[in-house]
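With one protein chain held back, the other chains of the complex are shown just where they sit.
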Amino acid sequence: MGLTLADLARSLNGRVRGDAAHRITGVATLERAGAGDLAFVADPKYREQLQSTAAGVVLLRAADADGYNGNAVVVDDPQLCFARAAALLHPLAVAFPGVHPAAVVEAGARVAPSAQVGAHALIETGATVAEHVVIGPGCVVGRDATVGARSRLVARVVVAAGCVIGSECIVHPGAVIGGDGFGFAKDGESWVKMPQLGRAVLGNQVEVGANTTIDRGTLGDTVIEDGVKLDNLIQVAHNVRIGAHTAIAACTGIAGSTVIGRRCAIGGQVGIAGHLHVADDVQIMAQSLVTSSIAHPGAYASSIKAEPLEQWRRNAARVHQLDELARRLRQLEQKMKVLIGEQET
Amino acid sequence: MGLTLADLARSLNGRVRGDAAHRITGVATLERAGAGDLAFVADPKYREQLQSTAAGVVLLRAADADGYNGNAVVVDDPQLCFARAAALLHPLAVAFPGVHPAAVVEAGARVAPSAQVGAHALIETGATVAEHVVIGPGCVVGRDATVGARSRLVARVVVAAGCVIGSECIVHPGAVIGGDGFGFAKDGESWVKMPQLGRAVLGNQVEVGANTTIDRGTLGDTVIEDGVKLDNLIQVAHNVRIGAHTAIAACTGIAGSTVIGRRCAIGGQVGIAGHLHVADDVQIMAQSLVTSSIAHPGAYASSIKAEPLEQWRRNAARVHQLDELARRLRQLEQKMKVLIGEQET
Partner (left out) sequence: MGLTLADLARSLNGRVRGDAAHRITGVATLERAGAGDLAFVADPKYREQLQSTAAGVVLLRAADADGYNGNAVVVDDPQLCFARAAALLHPLAVAFPGVHPAAVVEAGARVAPSAQVGAHALIETGATVAEHVVIGPGCVVGRDATVGARSRLVARVVVAAGCVIGSECIVHPGAVIGGDGFGFAKDGESWVKMPQLGRAVLGNQVEVGANTTIDRGTLGDTVIEDGVKLDNLIQVAHNVRIGAHTAIAACTGIAGSTVIGRRCAIGGQVGIAGHLHVADDVQIMAQSLVTSSIAHPGAYASSIKAEPLEQWRRNAARVHQLDELARRLRQLEQKMKVLIGEQET
């Protein structure tokens, strides 16, 4: 069980400091780690915890190693190495092959022999569940939908008819992949539903948070490219495309047909209007609203931070007078110009 | 299967252009459509795609028809007609009558013979499921709840005890209809739950998005009138009333006891405070916050669009100085008045 310091250093391409035979079995923070735990320090503000930590082994940068006498592995990126080591020490449970007796697999569905289908799950006709997939309890894989190899629908996930989940994806409880987009045509005062005939297609190594919703496309597809990470309670509307390796924090909403670039980092509660293009490598700060396309990489924002209510009330009232204030400022400037002009003559 | 141009023109009250016998079997965008597909052009910015489309038939306005030599149906509202045609060509699956062997229908529940109840659904005692209803997999229809004719709970929907879904409604996966409202009375530092005894009542032709939540009323009911369309991840609090044919985009929240008028269009991530009245025919822009009643139709907003972070930081800092800036402006104006006054004398 566990790993020796030597094993760890080898698998992380790191340098051993201290007792190469020391064995660890878990991971913890510097503050809580014991002799059997691996900890790490990346952020300088935690560096002083090295003085008092009881961690069996610490992952750290060369610059931090000098001040530390305990067992260590010296690496370039301690956080990344810690994530890898944690995955080695706490691997995801492997699929326990087989279909639970309380699951329903319809005739015409293909479930790989190595896949696991949990209690009260439903795999509809024409659906494909690939090798080593875990379909958790209460999930629905709709007609003709596909779940790629080694992907995991944790629990109560819906993958609607015809939608595609790539390989090595994780979809957390309550997520809905491929619900109908919000599309209607006006008919007098009422709305006529536009049938939503496209799919939601997720690439490989996509992670989708709990209760996040990704709508199917209206005619074409909604596409989530490889390596995208979506937090909880996010709304992705019909025909959106999200570029590879983009990460989006919770409660953000992206309206229909918008295309987001690759490697973007989008904060929580951000709103992005429909039919826009956002370039690669764009960061958007939490609670901002994007209403026009962003052509260049870089950081963007429109959010305002909270202050004490009494102060805020006075400032917020002025926001509603801003245009008037600006016009009064302009008038003053003109008067001043006249005044200085007169005096100069 | 499919429809001829002549059939289509007849059912849409449109005018045939080209080969009336041409047969289409599906719908697509102008860009992707082939000889068997119907496409449409409504927005002028897509008009130029008429030059290159391979669509079998295009729905368009008279004004756009002259420049197009292919098969067409000339109509007044191409988008609306396209929605109707798409529904003809891709009808929703009809209910497959019967109760799945893995569903549970409690004694005392009434399920119409033409209704379909999916795997792992639960219909509790006293509940009514009307003719041609589809109760999808994993849904719960609580004690004494009602689902009206031809309505469809797609999957994993909860309709809580006593709540009412009208006819021809669609409720998407994960929606919760009739959860408890958020009502508590203060008792020292803790909270005492106010029992939530009312219902959530949905009219006819209401559509509710994935993971949207509509709370039951505290004493009276929460009411969603006919034809209302709600997108995903919307929160509708206890005792709210939403007027007929109002459409609300994703991630919006409406606090308790607020009454929204008819035919309103409310953007995404909008917040509407409690105990307000919003008139009929009001539009509210995305991410706005409504904290007082709106008495007149028209468009309302309070959201700010994102700009590059460095610029925004400077502007946002000034927002917190606004009251001071306004007072300084006032002082300057007074000094100017004195100054000009003095000079005038």
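Think of it as A and B in the order they're written, each chain with its own count starting at 1.
The rule we apply is simple: a residue touches a chain if its C-beta (ideal position, glycine included) is under 8 Å from a C-beta of that chain, and two chains touch if they have at least 3 such contacts.
This structure is a prediction, so every number in the text was calculated from the model and none was measured.
Trainee: I'm checking contacts with the chain that's been left out. Which of B:21, B:35, B:62 or B:289 qualifies?
Mentor: Final answer for the missing-chain contact: B:289.
Trainee: Of A:142, A:166, A:227 or A:256, which sits in contact with the chain we cannot see?
Mentor: Only one listed residue reaches the unshown chain, and that is A:227.
Trainee: Sort through B:44, B:98 or B:195 and give me the one touching the missing partner chain.
Mentor: Missing-chain contact among the listed residues: B:195.
Trainee: With respect to the chain omitted from the figure, which of B:233, B:247, B:264 or B:309 is a touching residue?
Mentor: Residue touching the absent chain, from the options given: B:233.
Trainee: Give the residue, chosen from B:84, B:132, B:156 or B:172, that touches the chain omitted from the document.
Mentor: From the options B:84, B:132, B:156 or B:172, the contact with the absent chain belongs to B:156.
Trainee: Give me the chain B residues in contact with the hidden chain, please.
Mentor: Chain B touches the missing chain through residues 102, 104, 120, 122, 138, 140, 156, 158, 160, 174, 176, 179-180, 182-187, 189-195, 197, 211, 213, 215, 219-220, 233, 235, 237, 251, 253, 255, 269, 271, 273, 283-285, 288-292, 294, 298-305, 307, 311, 314-315, 317-319, 321-322, 325, 328-329, 332, 335-336, 339, 342.
Trainee: What residues on chain A make contact with the chain left out of this view?
Mentor: On the side of chain A, residues 27-29, 32, 77, 79-80, 82-84, 86-87, 90, 92, 100, 102, 118-120, 136-138, 154-156, 170, 172-174, 205, 207, 209-211, 227, 229, 231-233, 244-245, 247, 249-251, 262-263, 268-269, 286-287, 303-310, 312-313, 316, 319-323, 325-326, 329, 332-333, 336, 339-340, 343 touch the unshown chain.
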